[in-house]
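This report concerns only the one structure given below.
Below is a slice of the complex: some chains, not all, each in place.
Here the chain labels run A, B and C in written order, and each chain numbers its own residues starting at 1.
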Amino acid sequence: MKAKIYITLKNGIHDPQGRAIQQSLQTLGFEGVQDVRMGKFLEVDLQEMKKDSAEKTINTMCQKLLANTVIEDFRYEIIEN
Amino acid sequence: MPSTTITPQLIQQHGLSEDEYQKILTHLGREPNLTELGVFSVMWSEHCSYKSSRVHLKRFPTEGPQVVQGPGENAGAVDIGDGFAAVFKMESHNHPSFIEPFQGAATGVGGILRDIFTMGARPIALLNSLRFGELDSPQNTHLLKGVVSGISWYGNCIGVPTIGGEITFNDIYSKNPLVNVFCLGIVKKDRLLRGLAKGVGNQVLYIGAKTGRDGIHGATMASDSFDDASEKKRPNVQVGDPFLEKLLLEACLEFLEQDLLVGIQDMGAAGLTSSSCEMASRSGTGIELDVGKVPRREHNMTPYEILLSESQERMLLVAQPGKEQAVLAVCQKWGIDAAVVGKVTDDGMLRIREGDQIVAEIPADAIAEGAPRYERPSAPPQYQEVLQALNLDALPDLTDGTDALLQLLASPTIASKRWVYQQYDYMVGTNTVVCPGSDAAVVRIKGTGKALAMTTDGNSRYCLLNPYMGGSLAVAEAARNLVCSGGKPLGVTDCLNFGNPERPDIMWQFIMAVEGIADACRSFEVPVVSGNVSLYNETNGLSIYPTPIIGMVGVIEREEDITTQWFKESGDTILLVGENKEDLGGTEFLKVMHSREQGMPPWLDLEQEKSIQACILTLIKKGWIQSAHDCSEGGLLVTLAECCLTHPSAPLGATITLSQERLRLDALLFGESPSRIVISVKTKDLDSVRACIQDMGGKVPMSLLGQVTATDQIDVTVQKDQGQPPCQMVWPVKDLADQWYNSLPSQLKMKDSP
Amino acid sequence: MGQSSHLIWHQETSVQGMDAILLPGGFSYGDYLRTGSIARFSPIMEAVIQFANQGGLVLGICNGFQILLETGLLPGAMLRNTELSFICKETYIRVENANTPFTKSCEVGKVLKLPIAHADGNYFTNPVDLSALQANAQIVFRYCDRDGIVTPSSNPNGSIDNIAGIQNAQGNVLGLMPHPERCAEPIFSNQDGRLIFESMLTSLIGQIPLPAK
């Protein structure tokens, strides 16, 4: 099975990369881009297990390693085959 | 063997000519299968076989008492004393960097690092030499930014300092940017490793990254010119993994320490194929490999793909039976994949199996040494005379150089490259004694009291106008840069970037440039110990300017001899060693102020150049030189400005008096006569310096320029020929600094692009 | 500086016998995922955390600082530099607290010239933690100009409150982005970095080591 994990900077935290992208988009002539936030997107292939234990596993992975909860939020989806 | 019929189309798709295919038939005594055709195709590509260049490269002097390893191995090596050798080489990654600038440049750095640590040397310095189109096009700024961040990422991450290089801009490179990377490492002289597959029965091991379908046919691509369609048929781009390479590096040095290997070779272009063929061919042995044992990243890879993959960060090793366990243990310690994939045989064959089945069987020598060699036709281009013709009388001379200096300092080719090198960790390892921003970069060799100076140089406009002279001038400038830093030149590596060798005019440029380099190297007694050729730098029929780049390494015997280019103290006397001549042809001044790239390049007098360099080294060793900076692009005024501006913390001013002596004013101020060095000395040492120079038998012209001042301006007075009023120019140092330091960043910001 | 040092392999699990621990710069694990995030779980780090909790001196430089943040020994996190790219250059930092084992040999307001070399040195922490850092004098170094004035334009990476280095509440763990070890020898004309190592030595053995020859 698979998990898709989305890691984003917490609200209110300045995002230098997002800002730079927004500016470049403006320079390139894309108008009306009000904000860009940049995050990470991870796809994890897991061995088969119960969905709720997969959720638990992924949650712990995010807490421990994948996200830095001082600055980041995470969200995930489990996809069963 | 799975049989695919070898059709003329297939042969053509593999970039092989009809003649070459006939040669394959002779070597094999039968038709090749598809896998074998693939092997020949990459190994006989220009990139791997040097088929158009090899006969000419023989002209390079490659011997000397200091040479520990000449051309032919992964890198060359020179003796630097104390039992150490410096191992160095330069390589191009032009085509991949055009397709994907970040990864292309990054993997270029990865490749050259492997060339060095396969020799058992610990890499301690990287340099890079870059060519891009002008920065008014978003595509060019995109390429520049991508390449610089790719180099920065890989070098910084692996922890080898990038301490210097050069960049110039010209629209001729818009569709063919050049990315040449240089690496230098240090090894105990007697521990140098080589790419040998000696000892029948020895084990062949594969270590490093798993093999994927990356860059299959990268080598043939690098040997093909571009057209608009090639952007679409983008090959699989290789992605670098500097962290894995760091592990590989440490593992390889540990093999050396434990004396575990017979030979080692990195898998660069043409991957597993070229590494195994070259090792076997060098040793007169054969190699048998089982592709089934090669660690793979992707499913269902065919032997063809496994053999030709250019996945990065991989090495092939040969170890005596019994030592493979120790090798595997080291790999395990560093967390890298490793597998025994074959053995050394005595029959001179490269035999590839997949399990029990033989999928390819070729005499190793046929692929490596037996590659075609061409003496391609050459002839000077018809446009050569037009290029060289420059009627100076039709160009109005300057009456004042104030504005021209400001414009030249802002020309991206001359402007400070701080925007670039600030992205490189040029200090990691705490050995960099002279950081980017002086004539040559200097790293100390801990524990020896010595240091190494290194530089890369090349002026392709000079080469366009006169490739022989351009080649010689590049060598002279590189040597001069080392000498200005206190170094005695020891050896050269080169990277020869040219257009399509099947065109006689390009071949002529190539041959002339090689001769120019060879003659200069011979004259300076600095042998060429390694190098690289990149041909087919051509897009839509337009070739780049001939661009040979010289990388040169010199030794500084004592720390106190390390010299930098910036003025040190107000009150010091400024001298010019060398002569101002009327050398306006091919200058940056002509390009920037008159939009011309024309004329004969500056004339180089090798004997005078040598005397001047010897003189500077002597003065440095006597301890009399406060600063030394050679005159290159932009001429005398630019050089003086740089001497004032580049002090890392406290820029100084200067008061200068020049006399025009029948020269045009523009030639005096901005001409690019070689063999000129601006030095500053303590005024109390002036007499000794004079006397010492006179003792050199009058071969070294020297003139007084003026004084370093604590004011914040540069004053230049030009005494005109009789009767005319002098020309006076004044620049606030701050204005010059603004132009020079901010030109690149401001051009890059304004034209921001993907 | 005349002291013996010992490299500890990341797979080891003990730091016994050490007087101080230095987490150096570098790109641990390529800085993949986040700077310092993977190294934080190296087996040795348990022992380092314990050593720190028992009051041992721990200095984290650059990537070492980033690792200390990931372990939670120091508060906050690193964001990408505002200019996004890697920056290698000299910076000036002002000693804000001279009463630490790492700055003993300096005075408050002393300006040190130290190089930085990083892409992720934009220090961030939430307002509550920031106030605590300020209140407890845990901000040890701030980026400043040559004259010691803390200005926005002397901030090379966007770091909150111009922070270049912080210590923990107990004052035995310091992290800083600039590299003192790159300017601590006579061959480099600048030796400001020595002051930090001298301070550490003074606090450990109570005497100022002889200047280098």
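Just so we're on the same page, a contact is a pair of C-beta atoms (placed from the backbone, for glycine too) under 8 Å apart; a residue touches a chain by one contact, two chains touch by 3 or more.
Please read these numbers as outputs of a predicted model, since none were measured by experiment.
K.L.:
For the full complex in this file, what are the copy numbers of the chain types, given as a label formula?
P.N.:
When all copies are included, the complex reads A x2, B x1, C x1.
Just so it is clear, only the chains that are shown with their structure count from here on.
K.L.:
Between chain A and chain B, what's the gap in Å when you average each chain's C-alpha atoms?
P.N.:
Distance between chain centres: 41 Å.
K.L.:
Could you give the separation in Å between the centres of chain A and chain C, each centre being the mean of its C-alpha atoms?
P.N.:
29
K.L.:
Please tell me the distance, in whole Å, between the geometric centres of chain B and chain C computed from their C-alpha atoms.
P.N.:
Measuring from centre to centre gives 36 Å for this pair.
K.L.:
Please set out, as single numbers or ranges, the residues of chain B touching at least two other chains.
P.N.:
none
K.L.:
Under the definition above, what is the set of chain B residues touching chain C in their complex?
P.N.:
Against chain C, the touching part of chain B is residues 149, 152-153, 156-159, 241-244, 246, 421-428, 430, 433, 444, 559, 648.
K.L.:
If you look only at chain A, which of its residues touch chain C in the complex?
P.N.:
13-17, 20, 65-66, 68, 70-71
K.L.:
Can you check the complex and tell me which residues of chain C touch chain B?
P.N.:
Residues in contact with chain B: 25-27, 29-32, 85-90, 115, 117, 119, 179, 181-182, 185, 187-188.
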